[in-house]
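Note that this complex is displayed minus one protein chain, with the remaining chains in position.
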Amino acid sequence: MKSETKTAQTLFRSDAMQRLMAFSALIVLSIGFSVASPYFRTFDNFVGILLATAVNGVLALGVTFVIITAGIDLSVGTVLTFSAVLTGVFITNWHLPIPLGILGGVLAGSLAGFVNGTLISRMKIPPFIATLGMLYATKGLSLVISELKPIYFNDTPAFREMAMGSILGKIIPGFEVPNAVFILFGAAIIANFILTRTVLGRYTFALGSNEEATRLSGVNVAAWKTAVYTLCGFFAGIGGVLMASRLNSAQPALGAGYELDAIAAVVIGGTSLSGGEGSILGTIIGAFIISTLTNGLRILSVPQEWQMVVTGGIVILAVFLDILRRRR
Amino acid sequence: MKSETKTAQTLFRSDAMQRLMAFSALIVLSIGFSVASPYFRTFDNFVGILLATAVNGVLALGVTFVIITAGIDLSVGTVLTFSAVLTGVFITNWHLPIPLGILGGVLAGSLAGFVNGTLISRMKIPPFIATLGMLYATKGLSLVISELKPIYFNDTPAFREMAMGSILGKIIPGFEVPNAVFILFGAAIIANFILTRTVLGRYTFALGSNEEATRLSGVNVAAWKTAVYTLCGFFAGIGGVLMASRLNSAQPALGAGYELDAIAAVVIGGTSLSGGEGSILGTIIGAFIISTLTNGLRILSVPQEWQMVVTGGIVILAVFLDILRRRR
Amino acid sequence: MTLPNTSSENHEVLLRMEGVYKSFPGVQALSDARFELRYGEVHALVGENGAGKSTLMKILGGIYHMDAGQVYLEGRAVEIHSPRMAQDLGISIIHQELNLMPHLTIAQNIFIGREPRSKISFLMDDKTTNQQAENLFKLLNLQLDPTTKVSDLTVAKQQMVEIAKALSYNAKILVMDEPTAALTDTEIEELFSVIRQLREKGVGIVHISHRLEELKQISDRVTVMRDGKYIDTLQTQAAPINQIISLMVGRIIYESAPELPENPSQEVVLEVRNLNSGKLLKDVSFSLKRGEILGFAGLMGAGRTEVARAIFGADPYDSGEIYVKGQRVHIKSPGDAVSQGVGYLSEDRKRYGLALGMDVKENVAMAAMKKFLSWLGWVDFKRTAARGQEMVKALNIKTPSLEQKVKFLSGGNQQKVVVGKWLTADTDILIFDEPTRGIDVGAKSEIYKLLNDLAHQGKAIIMISSELPEVLRMSHRVVVMCEGRVTGVLNASEATQESIMKFATMRGSVVQASA
Partner (left out) sequence: APAAQATEAPAAAKPYIPVISKGFQHQFWQAVKLGAEQAAKDLNVDITFEGPESEAMVDKQVEMFQTALDKKPAAICLAAVDSKAFQPLLEKAKAANIPVIGFDSGVDSDIPAATASTDNIAATNLAADKMVELIGGEGEVAIIAHDQTSRTGIDRVKGFTDQIVSKYPKVTIVDTQYGGGDQLKSTDLAKAIIQAHPNLKGFFGANEGSIIGVLNAVKELGMEGKIVVIGYDSGQQQMDAIRAGTEAGAITQNPVGIGYKCVEAALKAYKGETLPKVIDTGFYWYDKTNIDDAKIQAVLYK
């Protein structure tokens, strides 16, 4: 009984409040856009927003772990592309079975993450530089491997079905929510589980809170840090497969700049860049804030240059409100 | 006498060694490329490298200050564009005298920096978010103000002369080193002076070393932090004017991704992202490493996709060597 | 600034704080706290960990804003909004936590915020800065080079820099929040002579300390706080220590530790042979037996911490052999050490001991996560919480809940959390580096009792301490170090203040005393 209260407390401590705040920002945005445009509040558009969140959301999951350790991963966008391209090579060029191809792509992402982690934890390269290097390297490698051409999945329609088919639509006709959305939520649940319930999650927080104290507690800091970056690469790999499935192709030139969106989602969700705190729920809400904002402004046909200005303002505002609340 | 030794010590402590290391990396790169290609070792190409460093170098100067305070500025690239566009508006559209137009552009950059600083120090928005918001906002505003079109300086050839003319070439015929290069060096000298000799510089280090202790010592942390970001915006403004002069036009869509190059220059130069240490000389060398690398690979006609891979590897390697040295 | 040019007999009130209330989320840190300070007085402020001493002084320093209450300075009601304002009012505080900028030099740290400027006002004058710092050190009789980076200093020296900085303000009121916690007796003596000088000049000094024996040496009056409340103010000379203690804890405790039982075991569990590490350690050899408490004594910088860190794998060493239970071991990381059954409780809890952003139970579990796993690596929350609860009870940790982040605990309670962490790791060999630093008398005696119990259970304990009485009372044997060498090993029967000090100052020569 006691421990239940504790779990409840763990969930609804200040972090929870903070997510609530981000959540209210999301609600306010949604209501605002719904009032402003009838097209915003349609089921199809709602599904559109969900789908638009999928890739960035999955990326942001992994980035959440890295940021909680007070690190950063700039390479997630290009690692995503790298995974997508390798999935293409495996499935289309090598004719491997789809599950194997997907596995290969996700492993490629994890491998890139592992290299990041090794550079950072064993060779002591600052995360910013190691992952910046990885950004360049995977960007180049994707182009090299794909020979600068997109790789299509035309022979394997089942691959496209993976993300874009709708199992829910088959169960409840009319609710054609693409699987990608459920993949995002599934990944989020797994990420949340890892973060809150496993040793890896515990050490993720410990590393961000005080790395030296963690080391002096006998924890193998290098190994766990590598694990965190590998996990981040793993999620980028999933993102890459999702992206490939959605576009029915692996586009080698994609992915630049995605890292900023992913990091923004994490930070809007209340995870501190100085490490030691953060939550998956926050990140997911942060990702939704970004895609809702983008979608709403587009629906309202706001000129794109003004969309940028407004996005900038709202990102700052969302975080500011959160800070105001915390200061109280 | 005692204090002289001390100044010498300050200069040639570990920081200096570190710059030396980055410097050797630069030398090794240059020698390598010189051996590999006769075109690399020409005077014209040398001038080309200097010129290619000018904009990123000036940007990186300001970023050095911000990073020493343990902050970050993602908006420098788009603030640069913003300044360039405003300079264009002032000079070409409003027909203001060139010096006034330049001043206006630089002030616009400083203003953006001031807003960053205020958001960060008074409203306590994390630097990453505040400057990410500013990135979006200035990106949008540049497009809005320019009405999506480049602004050309065709009526004012003197503006172009500012960066691209060569005063040195007039003094020593044959040595047509464009003024932009001297502007970079001038700016670096000023930045170094501010960083090492003024109160602002001292507080820059103090903030990055222990902000709370600085506050408890009675320093007006908010004001000085704002000053640091304003200074960063100021240098971005100079960068914008340089860029406009070089391209003889203000390109409103430019600037995305520049922040990464600038930050990379700073970090390669030995400034730690966790704050408290760094140097201008290091940053300048870092900027030269980046542009020498880019230039050399181009001269060797390395395929672009491989250029990326190599760049990634070398960035990591440069920092790793530096770390090895420090570990000894 | 003009102060009445009188001695400690002046009774004019310099500072009065009345009816001060302050709450933090979940904690009423102060309720109706009171404090009074006279010109030329050293006024001790004592109380258990978490009693609110630091909080009261932070309010005085403009760092916290009180919920209710009144501050009078020289009879005038003042409101102190910022550290700057406190400075301007002549209040200077040495905080319990070190507040230095590690990347800056000593001189730069001391004059931060009021740098001597050159003729052009925005330019700094480093020459003058260093000169002034040097003058200051001469005055305080400190051996410091103003151009050394603070990060290159030991905790004790950093503490001296803090003190020098606070003194350099020429303040009317000097608050020292546990300034002696990191210092050895010699340095404390030097500090006290400076304090006496200041007292002569009429400065009012607040002295917070858990070393109650100091009170008699230095303070004129003592104010006791308990649970955020004002309890009483006494003339120090007239008040027996026991009375002060019982006011502090609200009950009677046994200040002296229970008699140390004879250690029957001769089984050597840890043996260190010829440990060398750069200039820091030279040929360090000693052995530790099951059920033994081995005290490590020495002056600041003697190398005791270095020995501990080397054994624990926190720092590499150049040469030497370490045997655990007769087996040669190669400990390369703290992880190796823990799996070999060696635990180390560091002297700087904030930097090396705690994940400040995590909560009490998580910190307690940190060094022994393996014990709290259910299948496949999931963390068993029930067991973590149960263990946390156990430690909170056993060590009497004052915390509103197990979920309180440790950064919000008072310094002493933080220390107890670190102790809890290592008790949870349950290693056979435990190295305690300054285990009672910043801990109140009640907790101290609890920790002494704990050390005894642990030894009794057959654990082998190394206790590094700069408090000689503690070393004498708690050790079966005492290893004395000086300048990186072991200069003597004394049995409890031969160990006295004098004999230890003799070996602790035996510079440059190695004399092996009887073991």
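Quick notes on this one:
Read from first to last, the chains carry the letters A, B and C; within each, the first residue is number 1.
To be clear about the criterion, a residue touches a chain if its C-beta (ideal position, glycine included) is under 8 Å from a C-beta of that chain, and two chains touch if they have at least 3 such contacts.
Everything numeric in this text was worked out from a predicted model, so none of it was measured.
The chain not shown here is in contact, across the full complex, with A, B. In the complete assembly, the contact with the undisplayed chain comes from B:Y39, out of B:F23, B:Y39 or B:F320.
Among A:I280, A:I299 or A:V315, only A:I299 touches the chain left out of the display.
The missing chain, though absent from the display, is touched by one residue of B:V89, B:A187 or B:M243; that residue is B:M243. Per the touch definition above, the residue from B:T69, B:N295 or B:T311 contacting the chain not shown is B:N295. Residues of subunit B in touch with the missing chain: 38-39, 42, 44-45, 48, 51-52, 55, 143, 148-150, 152, 154, 160, 164, 174, 243, 246-249, 251-254, 256, 294-295, 298-299, 301, 304. By the touch definition given at the top, subunit A reaches the unshown chain through residues 37, 39-40, 42, 44-45, 48, 51-52, 55, 143, 148-150, 152, 154, 164, 178, 243, 246-249, 251-254, 256, 291, 294-295, 298-301, 304-305.
FYI, only the chains that are shown with their structure count from here on.
Here the largest set of C-beta contact pairs joins the chains A-B. Averaging C-alpha coordinates per chain places the centre of subunit B 44 Å away from that of subunit C.
Counting partner chains per residue, subunit A shows two or more touched chains at no residue at all. Those residues of subunit A lying in contact with subunit C across their complex are 2-3, 6-7, 9-10, 13, 197-203, 205-206, 208-210, 212-220, 275-277.
By the touch criterion stated above, subunit A contacts subunit B in their complex at residues 74, 119, 123-126, 128-130, 132-141, 143-144, 148, 256-257, 260, 263-264, 267-268, 272-273, 304-313, 315-316, 319-320, 323, 327. Considering their complex, residues 312, 314, 333-335, 337-339, 344, 346, 351-358, 362, 365-367, 369, 373, 377-379, 381-382, 385, 401-403, 421, 425 of subunit C touch subunit A.
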